[in-house]
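Note that this complex is displayed minus one protein chain, with the remaining chains in position.
The first chain written gets the first letter, and so on, giving A and B; residue counts start at 1 in each chain.
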Amino acid sequence: MTESLFMLSFVFPGIAAFVALISRKGDIGNIASQSLFALGGLCGILGAALFYASGEAGIAVLDVPLFGLVVGRLSVFFFAIISVGVLLTSLYAIEGLRPYKNAYSLHWLAVASAFFIVGMQGVVLASSVVGFLIAWELMSVAAYFLVIADRSDDSLQAGLFYFVMTHIGFASLVAGFLVLSGGNAFANWQQVALTASALSPAVLAAAFALLFVGFGSKAGLVPLHQWLPMAHPQAPSHASALLSGVMLKVAIFGFIQSLFLFPAIPASWGAVVLVVGLSSAFFGVLHAVVESDIKRVLAWSSIENMGLIFSGIGAAMILRTLPFEAGPALASAIAIFIALHIVNHFLFKSGLFMAAGAIVSSVHSRDMDVMGGLAQKWPLFSGIFLALALSAAALPPFGTFFGEWMYLQSVALALVGLPLPYSVGAGLVLAIIAGVSGLAIFAFVKMFSSVFLGRARDESAEHVRPLPSLVLLSPGITAFALALSGVLAFPFFSARFILNESVFQHVAIVEGASINSWIVWGLVAGLFGLAFLFSRAIGARIRITDTWDCGQPLTPRMQYTATGFSAPIRFFFRSFLVSRKEMLVVPISPENPWIARRSLDWIVTSAWERFLYRPITSGILYLAGYARKLQSGVIQLYLLLVVLTLVAAFIFAL
Amino acid sequence: MLRLLTQIIRTGKKTEKAPSIDPIEVVGENLRKTIHTLYGGRSLRIRHVDAGSTNGEEYEMTALGNAYYDVERFGLSFVASPRHADILTVSGPVTRNMEHALKTAYEMTPEPRIVIAVGDGAIDGGIWKGSYAVVGGVKDVIPVDAEIPGDPPSPVDVLKEFLRILEGARK
Partner (left out) sequence: MTFALITFQTLLVLAAAPAVIGMIRKMKARFQNRQGASIFLPYWSLLSLFKKEMTVTRHSSWVFRVVPFVVFGSALFLAIAIPSFAAGILSASLSNIFLVGAVAALGSVFLVFGGMDTASTFGNMGSSREMTIASMIEPALYVSLASLAAFASFWSLDGIVLYFASVPMYTTLPAALSLIALVFVLLAENARYPVDNPATHLELTMVHEAMVLEYSGPYLALLEYASWIKLTAMLALVANLVFPWGILVAPFAGFAFVVALAAFVIKLALGAFVIAYIESTIVKMRFYRMQEYTSLALIIALGGLAVVLFTFAI
């Protein structure tokens, strides 16, 4: 039963692609194919639920020579995330893709989605190296077609960038796995682990570096992150949700799974992962703050959250190796954070991408500087978005906060649990995480307030129609799930704090005093009730007026835009953000030079792009200029080259 | 920092005694009601609107906040937004350019509210009465509850009038 459900979740995307191809254009095809995708997702969820209910350690779903799919406890966790993601995004796409009938060719989009989904599912269930790599490549290439779905110049450029970066990562993955498995691509994971245990530490370190580069480039870790904020936002919104919300988790899955292949993990590897993770988190959130393209903010925030998760993985890798009592206990506490944050980030990021898609399709722009005032037009939707934005900012009472609380608390516990050099390191990590979480609050407050609050800053956001309710469904479900996880998480965590469990051995409790967290929630609910009554009581005495304007009538353009809102941060961190400002002044009147048309050309790039990507690109182009000289068009020269290559190959082989 | 502190201590309290006043006998209905609603006017917030004065009144009213007159000890304070205010003090003849601004400021002041016209210009236009640039006194634009004559009234005059108005309304 469980196996067939898992198989069905592989089969349904294929059927959906087939149906989409048959029906070609038209709403019916889209509805049918998206429903089939959703059905596949539902099967995956049911399968995962049955698997966990059965309590088995692992079962083979498909076992053919050279290719097998095996579900284990770790892979089913990620499989469930993929399935939920597919279900939610397909439900959204039924209505969400309708306005884009002419912009995308929906049937080919469905085909690419099908390959993408099957690729992701294959990655998490693959039982051998070759199966993993094939599924990985399927996922990556299908994602390329999702990115270039609208075939605009921006998309093609972003797609090319993505294609190059993902294949650098893929090459590095292939090399890493082949090193580990001793050149046997058809080895299953147990065999790989067995071969790896015989390898020398230097080779293992090389393999780890290759795998970290491969998975890190897909997860958008610094410095291989620059493609992500370009590529993810270009895809249709439901696909962006899958890319950012789900595919990044697949990269984490790959990384965690390959960690189990190594016989031992030195603390120095963990330190590398920790540092890379923290710098990704910092640069990701910094750009999320200063960016004003709504979908790009979300993409940058994905980098931030991936950075946080990887820093957690790195910290856990270090802690596990330490010979102190607190080390392993804290590592398992951080593991709880990793699991929680994977789920929470998936929920709020896919919800936010879908919500952003709904906004973009109504406002017809991704620029937050032209939006505003949508809370008055869409009260319910703005409530959903607010819940998602607060989750993304890791504020209580949503689930994300409790995950990050766990992380901060564990790092803080390392201050007292570990001896000196480690505890100082923990203090620095704590400061960075706190800084990142502060800036994350800024980024999402900026997003919510510039999109929903105040007045529409431009005509396009002024006249929006009500949203179809099906579009609200999926973001609403994610918001509800986040709120629910927050409500349930507090009793869970506060029980852990009070019971003095081994994880929190250093969290001393105060004797004789405890408040049941349910009482706290009861109080919160009671306060809300009181607030409601209070507002009812004074509701009759509200008089609506204009905004106070000091006598000078206000225009919507006088409001702070998203760009203006983040100006202080842009100023304070200007050394990290390479921004270029050019004021173009074209005089109109020859007599008076002050009468002129002024336009501001202004872009924020990153230090990485300027100091890493640009030099490498220009270096490659420079070398390519030399290589071009070989292209003389003389046939004899080509023949000579062929002969020389052959000779070189023979010499190398001997 | 220490030198500053010693100087502060050596200077001591410079606020003058509250002026002795005889309260106004007849006050308007709105004024009386407002003061009674707001607990006898123990804490009143003032928003000052310059509707086109020569800034004479503003100079004098700024002096109310200094150590000599210290209007705060009577529970009166100046605020930055008409939405926070209980009292609108308006100075100057209402010029045509400021008519709209005055009306909006009045509209945004939440009930119960008092409007006090400060200075001869605010009362009836003063020396600009009849000018094409002037609408007239404040009472031609918004309802006025009390008037403080003078061109400009000195801080002591303003203070005295405030207290007379409040005392009168409290009765």
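Here is the rule we use: a residue touches a chain if its C-beta (ideal position, glycine included) is under 8 Å from a C-beta of that chain, and two chains touch if they have at least 3 such contacts.
All of these numbers come straight from a predicted model, not from anything done at the bench.
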Identified contact with the non-displayed chain, of A:Ala205, A:Leu415, A:Leu473 or A:Val487: A:Leu415
Contact partner of the left-out chain, one of A:Leu62, A:Leu453 or A:Val578: A:Leu453
Candidates A:Thr166, A:Asn305, A:Ser391 or A:Ser437 - the one touching the absent chain: A:Ser437
Chain A, residues in touch with the chain not shown (by the definition above): 373, 375-376, 379, 382-383, 386, 390, 393-396, 401, 405, 408-409, 412-413, 415-416, 419-420, 423-424, 427-428, 430-432, 434-435, 437-439, 441-442, 445-446, 448-450, 452-455, 490, 493-494, 497-498, 506-515, 517, 520, 524, 527-528, 531, 534-535, 538, 541-549, 554, 556, 558-560, 564-569, 571-572
Interface with the unshown chain - residue positions in chain B: 1, 4-5, 8, 11-15, 37-39, 42-45, 66-67, 70, 72-75, 77-81, 83-84, 86, 107-112
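We adopt the following convention: only the chains that are shown with their structure count from here on.
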Chain A-touching residues of chain B, taken from the complex the two chains share: 81-83, 98, 100-102, 104-105, 107-108, 110-111
Chain A - residues contacting chain B, complex: 543, 545-546, 548-552
